[in-house]
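All protein chains of the complex are present and in place, except for one that has been dropped.
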């Protein structure tokens, strides 16, 4: 199988993701690692909470991976996304793409994270000292 | 220090590289991992040998990192490059870039690997079953 | 027909629960459903946007809803 897509309630491992996409014919791997920033527009963030519509989220991530395979000569695609409570510095998302040549790996990885943020039904709540907000919910 | 540049004769660790560039204000990390492919233009490769003009290679990598800091709002840049004998699947290079926002991380990481391949005095010899060749030496 | 609507993110706060049931005419469309929901939960109109999903796929306003479809309201996503 050339695609691994996972929603997980436990810590994501960059090493595991790179190991999974690497194949003997791989020449380059691009990895995007999202991390929980300690502030949003200057306001300190205490923690994040992620919630997913699991079945549909997996569906949509599989669609994105298929689109990336159609667009670029890539070998393996991995998308891991956390759900639940994440502290500062934790990793909400890892995307890893292997290819014979780096151009395809970079382009596909960028496409996957950009599209994931637009279409995959996962929601992030930012918890501040004085309140909380569902990101992007309101104009 | 916001830059870590290293030539190394021993195995490179993706996990160590990601850990080093991650900071509390980081929102995204892009990592490029080069790997030794098992074939070049269809011809099986047995192993690679990398040789560097160490002092100048470090110099040139530092220049590239400074250029990337000038061009994009990135937080930390790491460039690790192997020298010596590498087997199939081993990692000749890891570039990791952290930023508040992913656009800068992707652009800087791509710029760094592209420029490294053009300007940094490191040489790769491909060893085949029936001979060996210094890559890119001849037209 | 009675339709169960799954809610996520801010929609859960607006519905005050992770699912609600609404009464719809047979052959109602996604557009009809949105209208009913916005009447009962006017805060939906304050969202940047929202979509409906039918059987785990984004639905168009003109799509027809059937009794056993899995319906969900998808407020603006913010994963990654």
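Order of writing sets the labels: A, B and C. Residues in every chain begin at 1.
FYI, a residue touches a chain if its C-beta (ideal position, glycine included) is under 8 Å from a C-beta of that chain, and two chains touch if they have at least 3 such contacts.
Since the model is a prediction, treat every value here as computed from it, not as a measurement.
In the whole complex the chain that is left out makes contact with B. Checked against the full complex, the one of B:23, B:39 or B:52 touching the unshown chain is B:52. In the full complex, subunit B contacts the hidden chain through residues 34, 50-53, 55-57, 59, 81, 92-93, 113, 116-125, 134-139.
By our rule, only the chains that are shown with their structure count from here on.
Computed from the mean C-alpha positions, the centre of subunit A lies at a distance of 26 Å from the centre of subunit C.
Subunit C has its Cα centroid 48 Å from the Cα centroid of subunit B. For subunit A, the set of residues touching two or more other chains reads 34, 113.
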